[in-house]
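Have a look at this one before I ask anything.
The complex appears here without one of its protein chains, the remainder shown in place.
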Amino acid sequence: MIRFESDYTEGAHPRILQRLLETNEEQTPGYGLDQHCEAARNYIKKACQAMDAEVHFLVGGTQTNATIIASILRSYQGAVTAESGHIAVHETGAIEAAGHKVLTLPSRDGKIRAEQVKELYRAHWADASHEHMVQPGMVYISHPTENGTTYRKDELEALSAVCRECGLPLMLDGARLGYGLTAPDNDLSLTDIARLCDVFYIGGTKVGALMGEAVVITQEALRRDFRYMIKQHGGMLAKGRLLGIQFETLFEDGLYFEIAGHAVAMAMRIREAFTAQGFSFRYASTTNQQFPILPDEVLKKLGETYAYSFWEKAGATHSVVRFCTSWATKKEHVDRLVKDIQAL
Amino acid sequence: MIRFESDYTEGAHPRILQRLLETNEEQTPGYGLDQHCEAARNYIKKACQAMDAEVHFLVGGTQTNATIIASILRSYQGAVTAESGHIAVHETGAIEAAGHKVLTLPSRDGKIRAEQVKELYRAHWADASHEHMVQPGMVYISHPTENGTTYRKDELEALSAVCRECGLPLMLDGARLGYGLTAPDNDLSLTDIARLCDVFYIGGTKVGALMGEAVVITQEALRRDFRYMIKQHGGMLAKGRLLGIQFETLFEDGLYFEIAGHAVAMAMRIREAFTAQGFSFRYASTTNQQFPILPDEVLKKLGETYAYSFWEKAGATHSVVRFCTSWATKKEHVDRLVKDIQAL
Amino acid sequence: MIRFESDYTEGAHPRILQRLLETNEEQTPGYGLDQHCEAARNYIKKACQAMDAEVHFLVGGTQTNATIIASILRSYQGAVTAESGHIAVHETGAIEAAGHKVLTLPSRDGKIRAEQVKELYRAHWADASHEHMVQPGMVYISHPTENGTTYRKDELEALSAVCRECGLPLMLDGARLGYGLTAPDNDLSLTDIARLCDVFYIGGTKVGALMGEAVVITQEALRRDFRYMIKQHGGMLAKGRLLGIQFETLFEDGLYFEIAGHAVAMAMRIREAFTAQGFSFRYASTTNQQFPILPDEVLKKLGETYAYSFWEKAGATHSVVRFCTSWATKKEHVDRLVKDIQAL
Partner (left out) sequence: MIRFESDYTEGAHPRILQRLLETNEEQTPGYGLDQHCEAARNYIKKACQAMDAEVHFLVGGTQTNATIIASILRSYQGAVTAESGHIAVHETGAIEAAGHKVLTLPSRDGKIRAEQVKELYRAHWADASHEHMVQPGMVYISHPTENGTTYRKDELEALSAVCRECGLPLMLDGARLGYGLTAPDNDLSLTDIARLCDVFYIGGTKVGALMGEAVVITQEALRRDFRYMIKQHGGMLAKGRLLGIQFETLFEDGLYFEIAGHAVAMAMRIREAFTAQGFSFRYASTTNQQFPILPDEVLKKLGETYAYSFWEKAGATHSVVRFCTSWATKKEHVDRLVKDIQAL
């Protein structure tokens, strides 16, 4: 079985493992206060051109989202997101467990628009009963989204402007950030994101690391006591160096973008193969997740060799499925899949 | 600088890194549903002689404590522990963040006694205002404790009996469990612990792993939907296999106990060296943490070569400090320290 | 200004005030343990034909909803409700503050159907990622709903059957219960509700009392330690007798239904008056809240004499508004309003 079901089916990029081996006997202080974390922080700040930002390393995505959101909101405030947002659907209520409602906006592609945020904000404050309703307290987006779609620079600029106008911190979930920034039609840079968002994170778990997410806090007001929040949310790894070493490796010479670019190129080949056969897609994704709409008998056949994940039914005879590539995807596996698609 | 300040200053046992390398390209399902996790679960159940227990892997100690406790208690219940318990002092309010009070009992050595639990339980229910007070809902102990002390089998049996009598689930935090079970005066086995506790965990982070804690739930009522709790608390690692591979390595042939025993032997040599010089100790620890009471000028001198951690002042001229060994402690470092102690 | 804007614009029914005066100097124990609360509990159990139910008195609706829901759900579970449910919209996140997601179902009239619940339940457990999503843990309905609509007996029986099949406790918010049970087309009795729901409450605040909600817990499993929950949620009134005295007065001889019936009769007259003039309604309400769709110029005119509340726009020139009656509504005020409607 060749697995295209998710982007976390393998271990870590070999250079990361190599580095873990080399540093294994070093003795370092715990909890992210070691020199590897420090070096990684600097590489990331440089990559963002945000030398006065604060960088923290956490272990996983749900934890990172819950920690950031809880650090921003007052208890009667909620996080605004697309109805398909990860925090709205796939975190077993981690945001609510920290006391906050997730306020959802309709979205067909996983993205939300500046005007939607503005209207929700306006409607809240215009309502005579606004004190009886959860107050919008921040905006959460992901790039790429759960649907593999990405924000254009002008879209992010518009969102950022509305958020600043309304006093709503803008957070970007970058669990798959590398795959967004290396998409063929991407016009955003890390620097843009650091400039337009108040806090965001650079995902390691799905882009080459064993695990780990690097949180970048650009807005000064959001930095206060963030390490307390990490500790309380169970995200302060005793051997914090493990995260430092991994992000050091990923960011010291651009490995992060190199391996993300590989994944995207592989995904584009799969996309083109399906397209060439006349199949259409559920979302206009240019990143590492592709969502073709396929006849169930085709799926059955492909399923004999390839693992993919089921997304949703599309009428009686077709389904939407997800094919994921990653930094670890082998070219020969994609060659084979493309050939099998061509043979359909 | 030779570091004895904590038991998480290095990476992982070399066999663990070796195994991560060997398995790196394997493609597995995520979230702990892979074959390595399954194998590790079986090794652990066998070691506990508890084949119908449930075993789950989480990332760190604070997270594990918060997840287990939140899964047991109703919202008006609290966890009973020693006033020095990790959950009472060093988790930045993670238990309270999940809505629960920590109910503390006085303790000079980090342990609590069966009679203390019984009396607290009796006093709660005898109080006419008991509905106005947090109800004791479970008991949390650690073995070894924060002070390096351990429970004898008869003590744990008595605690367990009282807990069952009172309907209070008994949880054992085993972040350093290996170091307790290999202490020279230890008379407890994993099997005893599985029999006497309702839930406990076997610490990996401090005993040879990069990170990871293996939760063993023996009481059936506590198993329900535990994976939802893990996910909500941010402990469900996407690449769950990393935890499975590590515990597989530690438990397939007894490596866990072997490396823990090494650490304890090293600690005993340090203890003996201090004792021989006439120094006394704050706690009667037979495990990997030693707490000598030393004159401040001695500490200054030792501090030139060795990192230890400050514990508390002991009068005007002395301090209690902590020297930790671990699976990674080098014999030659201990030789040198012992020699330096003898030269004092 | 004659106020039809809500059903809590006056104080309390005169007989309640009279009773408060008569009992004012009695000395009683606090926290609901007095003889008036005991008497009121008995009257209510009799009215429900549920002598082994447990009855508790709380102060207000948001508090009561939050307390009941928190007492039922485990932390990873959510409460299923209509998207317009009070807990989903108008409680400033009180349910989320207790850690729980509100899982909403689409609804045009404020009611949810048995099949919707069954489908949501089925879909949750059929999803391979169900552990990553909030688990449905109970069902919350209100009768009448926020829209003034009511459940028919067969609808409630179907809902109750599905809930029991799925193991989901069914809770009924009866903040306006009197107005539902005295609706002209109502075929439900208190006894039916006690039989079909696991927990519900009888609203006092909006039906004749100064304040107060009487919670009836019929399912044994939900009774455990409920007073701890009330105290923790700030609902345990020191002078609990105030609630006991009010419900005693309302239930000793049917006053509750008598005054609720009056309100409904008044509302029906208003409804008929609008209908006769050719106006239509947003919801098919047969209870004390009426939602006519009116031209904005008509509203302006009526607004000179009558207070109503704005509900939503209905196109460019019309609005939906709410006219509420209550136990306190004066017949002469309704006469006047009806006349003014007829004159439109």
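Order as written gives the chain letters A, B and C; numbering starts at 1 within each chain.
Methods note: a residue touches a chain if its C-beta (ideal position, glycine included) is under 8 Å from a C-beta of that chain, and two chains touch if they have at least 3 such contacts.
Everything quoted here is computed from the prediction, not taken from an experiment.
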#### Entry: Omitted chain - touching chains that are shown
A, B, C
### Candidates C:R41, C:H56, C:H233 or C:R322 - the one touching the absent chain
C:H233
### Query
Taking the entire complex into account, which one of C:A40, C:V55 or C:A94 touches the absent chain?
C:A94
### Summary
Among the options A:N42, A:S75 or A:Q277, the absent chain makes contact with A:S75
### Task
Pick out the residues on chain C that sit against the missing chain.
1-3, 5-6, 8-12, 14, 17, 20-21, 23-30, 59-64, 66-67, 91-94, 97-98, 205-206, 210-211, 228, 231-239, 241-242, 307, 328
### Task
May I ask you to list the residues on chain B that touch the chain which is not drawn?
75-76, 78, 89-93, 96-97, 99-102, 128-129, 131-135, 310
### Summary
Missing-chain contacts on chain A, rising order, are 31, 70-71, 74-76, 98-99, 131-132, 135, 225, 227-229, 231-232, 236
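We take it that only the chains that are shown with their structure count from here on.
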### Task
Determine how many degrees of rotation, between 0 and 180 and to the nearest 5, align the Cα atoms of chain B with the equivalent atoms in chain C.
180
### Task
Averaging the CA atoms per chain, pick out the one whose centre lands closest to the mean of every protein CA shown.
A
### Task
Find the geometric centre of each of chain A and chain B from their Cα atoms only, then give the gap between the two centres in Å, rounded to an integer.
34
## Note on the structure
Rounded to the nearest Å, the gap separating the Cα centres of chain A and chain C is 42
### Query
Which parts of chain C, given as residue numbers and ranges, touch two or more other chains?
75-76, 99, 131-132
